[in-house]
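Apart from one protein chain that is not included, each protein chain of the complex appears where it belongs.
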Amino acid sequence: MDQLLPCVASLRLVDHHCHGVLGTDLDRDGFESNLTEAGSRSPLGTSLFDSSLGLAVRRWCAPLLDLPPLAPADEYLARRRSLGAAEVNRTLVSAAEISTFLVDRGTWPEGFAGPGTFTGSREHLVLRLERLAEDVVTEGATGFPARVREVLDSSPAVAAKSIAAYRVGLELDPARPSDADVVAAADRWLTSGSTRCADEVISRFLVWEALDRGLPVQFHVGYGDADLSLHKCDPLLLTDLLRATAPLGVPIMLLHNYPFHRNAGYLAQVFPHVFVDVGLATHAVAHQARRVLTEALEIVPFGKFLFSTDAFALAELYYLGAVFFRRALSDFLSAGLREHALAQADAERIAHLIGWENAQRAYRLE
Amino acid sequence: MDQLLPCVASLRLVDHHCHGVLGTDLDRDGFESNLTEAGSRSPLGTSLFDSSLGLAVRRWCAPLLDLPPLAPADEYLARRRSLGAAEVNRTLVSAAEISTFLVDRGTWPEGFAGPGTFTGSREHLVLRLERLAEDVVTEGATGFPARVREVLDSSPAVAAKSIAAYRVGLELDPARPSDADVVAAADRWLTSGSTRCADEVISRFLVWEALDRGLPVQFHVGYGDADLSLHKCDPLLLTDLLRATAPLGVPIMLLHNYPFHRNAGYLAQVFPHVFVDVGLATHAVAHQARRVLTEALEIVPFGKFLFSTDAFALAELYYLGAVFFRRALSDFLSAGLREHALAQADAERIAHLIGWENAQRAYRLE
Partner (left out) sequence: MDQLLPCVASLRLVDHHCHGVLGTDLDRDGFESNLTEAGSRSPLGTSLFDSSLGLAVRRWCAPLLDLPPLAPADEYLARRRSLGAAEVNRTLVSAAEISTFLVDRGTWPEGFAGPGTFTGSREHLVLRLERLAEDVVTEGATGFPARVREVLDSSPAVAAKSIAAYRVGLELDPARPSDADVVAAADRWLTSGSTRCADEVISRFLVWEALDRGLPVQFHVGYGDADLSLHKCDPLLLTDLLRATAPLGVPIMLLHNYPFHRNAGYLAQVFPHVFVDVGLATHAVAHQARRVLTEALEIVPFGKFLFSTDAFALAELYYLGAVFFRRALSDFLSAGLREHALAQADAERIAHLIGWENAQRAYRLE
């Protein structure tokens, strides 16, 4: 990392949104299916190693497994299997040099482990709101609101996470629903026979209840898998809800945001409680991350921007998320230094804000 | 400005859309609240000096107040107060080297002055349509259309300005409303007790009436304060109205446009009467203005692009709007020259078109 600004190379990172690490070995199909939001390689396309992310795995992760940079995909995968998932996970997650993880445990298949397992780093819990609802709705509609509140009251989580984007889209009604509305919605849900929380009333009930308890709420925004309809995941669709919740003074974190990251930056500027990141996109666009990060930083105050990897399953994604974030941030600051748009002390202060201070302040981490 | 192309360094600038300059001194909170569209600093964030615009104030304005570049914010503000607003306004607005201002007087708090006051530059009036409506509606609904026409007929303004974006969004019905419709809308408005013009029928009535009189109409588009809902301010939502008004042959100016500046460029290419700018964004993104300007210039004919600052209240914003516009334009043209995409004479002609000729032609300035 010789090109990195020293203040970025040694920057403490709080990853304010990530998932668990898969503990089992993967064949080529299994590995490739984690390089895309599609779920698997298309028979009409070619290998997913032919993508920004695929190249990045060969370029950056191969050397950590004692292979030359850009080693062929099959060699990389063979080496990965011969070392075994446990060793690979330890090596790659450690190399990310992330000091603190906020871990969304909402999707946690058999064999997943928190990234802190491999590094000794501190982990904080992010409570998935839809999962909470799915867990307690089965006990009946009538007591549903009370049971949601009870879980939230006793949860050790430092934040809640909403995947309304995947379930109902982000155009949420700004009004706090009444308990009667919520019970009616829960009743409809139970009657439908579905186990999946996909009701707009319940989505915003969950958000309001979390905010009421001072729990920052993370929203999945933008780019994600084919389950969502991306035009319903523009952060601007949250505008009315953001306006309604601003008086509570509890942070709302817009996650990922690609390709709507400029829209997200606008929201972070005009709403006092809105923070944003470009997690997921950072490793997905890989060596092109500088452009995405700098676009995102155009109008957002630097006190409102966070680091996250949104890494899921592959240890590679924690490492690449951190590598490309550091490189993009360093490039952004270096360019500013080069044209005298900022001073060395400014670069250092901005790096610290974005790397960890904003997360520490917004989530009240000790 | 040694890096600037000479033809840009000495370029005459017509600022086709700006506001008034605040004549009073400001404390730190007061100053910071003018560095954001949020209205004030968020207690959850940090200083707004930690933003692209905040850095730019310290970098570019401090030397004009005899401080070193990137002087600390508190030193800058102390120096600003010790010089006094009148001196600072004269210094900074003059340094913008803008020859002509088109000034929107729609929001004009106590103590505002036109920027020309500080430089002797020519000012032209831009008439705020909603303000006009608010002024004359109080005399009753029946005569409302006639009173609007009377004011427009006798106005010395060179353009009208619509803030439909803030009041009803940009998805305006393309049909010219009948007088009966307008009177009914005015009646509803008066009955509501509101003093604020926020009715779609009246918004488009005002636009049609201005265009009928050959008065170019400026629309606020895109980025603005938290009063607006940005997804209702995409310039593409004006498409039907643009199609309907094209036969009049009167210019429609899409202001600001960020982050929809590519969409605006498309409209300026396909509709004969549409012109665009990236005012407001130029100083907001500051040292990143080159990227925004070049994106905006991708498909818009150079004869349809204008300069504006959209500066409001702070003298800094006139200066920074001009500085970053000149730098971005120079960089755009220099890059073209470097790769032989254009010749020196082309660079000069394009600079003159964008700097002032397009404005002079579109507004028929003498």
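Things worth noting here:
Note that the chains take the letters A and B in the order they are written out, and that residue 1 is the start of every chain.
The criterion applied here is as follows: a contact is a pair of C-beta atoms (placed from the backbone, for glycine too) under 8 Å apart; a residue touches a chain by one contact, two chains touch by 3 or more.
These numbers were taken from a predicted model, which means no experiment stands behind them.
For the options A:146, A:226 or A:345, the residue in contact with the chain missing from this view is A:226.
Taking the complete complex into account, A:43 is the one of A:43, A:120, A:156 or A:247 that touches the chain left out.
Considering the full assembly, B:297 is the residue among B:281, B:297 or B:313 that touches the omitted chain.
Which of B:76, B:118, B:166 or B:266 touches the hidden chain is settled by the complete complex: it is B:266. Listed for chain A, the residues touching the missing chain in the whole complex are 36-38, 40, 42-48, 50-52, 54-56, 59, 69-70, 223, 225-226, 229-231, 258-259, 281, 284-288, 291-292. Residues of chain B in touch with the missing chain: 234, 236-237, 239-240, 243, 249, 251, 262-263, 266-267, 269-273, 275, 294-295, 297-304, 336, 339-343, 346, 349-350, 353, 358, 361-362.
Assume only the chains that are shown with their structure count from here on.
In this entry, chain A maps onto chain B through a rotation of 120 degrees when their C-alpha atoms are superposed, rounded to the nearest 5.
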